[in-house]
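Pasting in a structure now, in structure tokens, and then I'll have a few things to ask.
Complex shown without one protein chain; remaining protein chains in place.
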Amino acid sequence: MQRLVYNMKYIDILERKLGRKATKAEIEAFTVMWSEHCGYSHTKGYIRQLPRVGFGGNAGIVPLDDYHFIAFKVESHNHPSAVEPFNGAATGVGGIIRDILAMGARPTAVLDSLHMDKITEGIIDGISDYGNSIGVPTVGGELRISNYYKYNPLVNVMAVGIGKNEHLIPSMAKRAGQVIVIFGGATGRDGIHGASFASEDLTGEKATKLSIQVGDPFAEKMLIEAFLEMVEEGLVEGAQDLGAGGVLSATSELVAKADLGAVVHLERIALREPDMNPVEILISESQERMAVVTSPEKADRVIEIARKHLLFADIAAEVTKTGQYVAKYNGKTVIDVPAKLLEESPEESIYDYTPSEMPKFSWIKFKDIDAHEVFERYDYMVGTDTVVKPGYGPAVMRVKGSCGYSLVIHSRADLGFQDPYWAAYITLLESVRKTLAVGARPLAITDGINYADPDVEPEGLAAQMMGLKNACEFSNVPVASGNASLYNTYKGKGIPPTLVIGMIGKLEDLNVPRPKKGPVYALGFKDFELEREKILWNEIERIAKSGHFVVSMHDFSTMSTLKSELQNVGLEMKLKIPKCEPAHQLVVVFGDVETKLPKELIGYVR
Amino acid sequence: MTRSFPKAQVVVYPGSNCDRDALWALKYVGFDAEFIGIHDHIDADLVILPGGFSYGDYLRVGAVAAREPIASEIKDFVNRGGLVIGICNGFQILIEMRLLSGALLQNSTGKFICKVVELEVSDITTPFTNYFIKGERILLPIAHGFGRYVKTDELKTNVVFRYTEDVNGSDEFIAGVSNNDKNVIGLMPHPERSIERLICSDDGLRVFLSAFNYIKLKKTQEDQKANAKVGV
Partner (left out) sequence: MPKYQFVIDIQYKSNVRDPRGEMIKRVLNDEYRIPASNLRLGKSIHLEIDAESMEEALKLVDKACEKLLVNTVTETYEVRKI
């Protein structure tokens, strides 16, 4: 028997909009749709102010070359990973992969940003197990070890995919008369109230009583192949993956975005648990499911392809022109509300933030770890498109027969603690430096907001979002997608504001500079002045293009990973670590170069 | 022989994920290559069982895949002298099918390992290794959790590749073996990932090149015999 959650924040607003008292089913539905995780109440306003490109679909998209687009997004699975690290991390990978897939792109890479108090085996194994099984290489990431994340680990997973332009799938229905096929694994009681769970403080029993979501990577792999086959055959007119909020969220979003409605037949959803009641079927967050919008005459073929791939499939809904979202079970209406109302989660006020001058930051150091012990558990080579593997810094992939692209995932929680505005700003700038260092040109970013309690501390969030906006405008790098995870607190104590940025860049020349024997120099400045930043960028670009290996790190005292990687290829690196401020404008270059930046010899490689 | 050009087929099991990589390598070398499914028929000179996680590795690695309808096709093909390469999960499947002897168990570290390792080519008399020099050291990547090779039958174990140091606890550092007739080979490392220096080494290229040229040579010899009979 499912315990109903009555203490929904926005009941008053809901009943005012409905013009009557809400039914039990409606309360369940809106608790999920208007939760922070699904509704973005506290962040919608800020996100609207960001410079955006290719935004609004399941994942962000930017053109890569004349024939291909690149889809990418970062997503968090923090709360589930705190309760059950293995499955929390695994299902995190699964979810973001489906977001990429839904755009009509084949997932080509995964990167993870992990903030934990120690190397949590469960989280590493979860990502490894799932990513390896579905055959998507995990090519990079960041590992930040600090006590601040003891009760609230942050698991942010970024996925990237490449699709052909003619296969780009809209994340919405187009016209009345279309049908929605839901296919994938069977539906159970997984994660019921997971969406609202992610919007709550993690103290106590609440956290463990909920159904743990368990991933099925085999089903996911079959889902990827089935969906791509449907796309190839031109059967997919719109798509949405089923994640937070399950059938309800996916089907209502698909029609609401197009000012249409839907009639959903819940009895057609394949179940794996007996006696599920209609509301449970509606909001279940069972993994590895996808919603495909197609024309009625194509539906049989869609279902045939799904079943050929050992997946369940059926026509779950019809698209209507009424604008009403009607969910039925064996003909009996379960809910009947305006589709747009489900999407219009109440917006919390956003705050203006006036940036002050950058403070003098203190060093808060993360543990220096040789990341080999982590990334050698991920298959980073499957697909034979990984040009620069983990261990050197940014990853570089290629599209066979075409160009390359760089992938960076980066954050500065150590600065976020002290000044969220400047932390966000510097994170973006450092991501640009890393991208330029491999000879790539930044295209766009995906942002992962990880924050504590915005109701208690709204200013930090406002500061962080303003920092991100201003930095994007300064750098001329737009935002293509993003994610927000709020309420990362334990017994009222919160994590430092941690903005994770995933940046994609484009490379024409796949001959990326590699480390060579010879002298090593520190170039640039040990402190930070914004006016110098673009000069630094020009120099990095020029030096990388001339074939020299450039390293851009926020903390040069944590070079164990690079050192160990060089040892693997028979090189020994001896360096005097350059001393710098937590916010600096320094890069390390292998080989002697002509430069207008201050240059200091700091060691050698032999 | 109805075919004049070397043809290869890659068997795609539910859950295989290195199939596209295998096709890429085969085409790179010049094979007429295609995918086939578990209900299809074999019509090729070379069959590849690719890497991946067939059936999720849910029961035992390679166990369910080894018992699919195509298993009998593969066995007949092997009996006719056809060439088969099992890579990683493909090797595990060949072992479960008993076309190769031995067992593949969990790595001694208990963890999945992905890295480039050095191998020694121990047997250059197989159709897959005739482009190497005996004892040659090459670099190939591994990516597996269940790669520890355990010898079970001394007489039926023909070692083709060995790691040059202990990588996963395999007996005698065995990385790849063949059957006694040497037309079936299984190896844990991924030669299809070592086709271009840009991505890894290009040592894997020669595995496919060896097979390609072995098949071409055989065809030429058969054609000559056939022409001789006819008195051309």
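Each chain gets a letter, A and B, in the order it is written, and its residues are counted from 1.
In this text, contacts are C-beta pairs under 8 Å (C-beta built on N, C-alpha and C of every residue); 3 or more make two chains touch, one makes a residue touch a chain.
Keep in mind the model is a prediction, meaning the values are calculated, not measured.
Asks: Could you list, sorted by label, every displayed chain in contact with the chain left out?
Replies: Per the touch rule above, the missing chain touches A, B.
Asks: May I ask which residue of B:26, B:64 or B:160 touches the chain that does not appear here?
Replies: B:64
Asks: For a quick check of understanding: of A:145, A:212 or A:510, which residue touches the chain that isn't displayed?
Replies: That would be A:212, which touches the missing chain.
Asks: Over the whole complex, note the residues of chain A touching the chain we left out.
Replies: 83-84, 86-87, 185-186, 188-190, 208, 211-216, 218-219, 272, 310
Asks: Could I get the residues of chain B that touch the absent chain, sorted low to high?
Replies: Chain B touches the chain not shown through residues 55-56, 58-59, 64, 67.
Assume only the chains that are shown with their structure count from here on.
Asks: Suppose each chain is reduced to the average of its Cα coordinates; what separation in Å results between chain A and chain B?
Replies: Here the centre of chain B sits 37 Å away from the centre of chain A.
Asks: How about chain A: which of its residues touch chain B in the complex?
Replies: Checking each residue of chain A against chain B gives 128, 132-135, 216-218, 221-222, 309-310, 375-387, 398, 400, 510, 568.
Asks: Going by the contact rule at the top, pick out the chain B residues touching chain A in the complex.
Replies: Touch residues, chain B against chain A: 14-15, 17-18, 20-21, 24, 51-53, 55-58, 111-115, 141, 143, 145, 190, 192-193, 195-196, 198-200.
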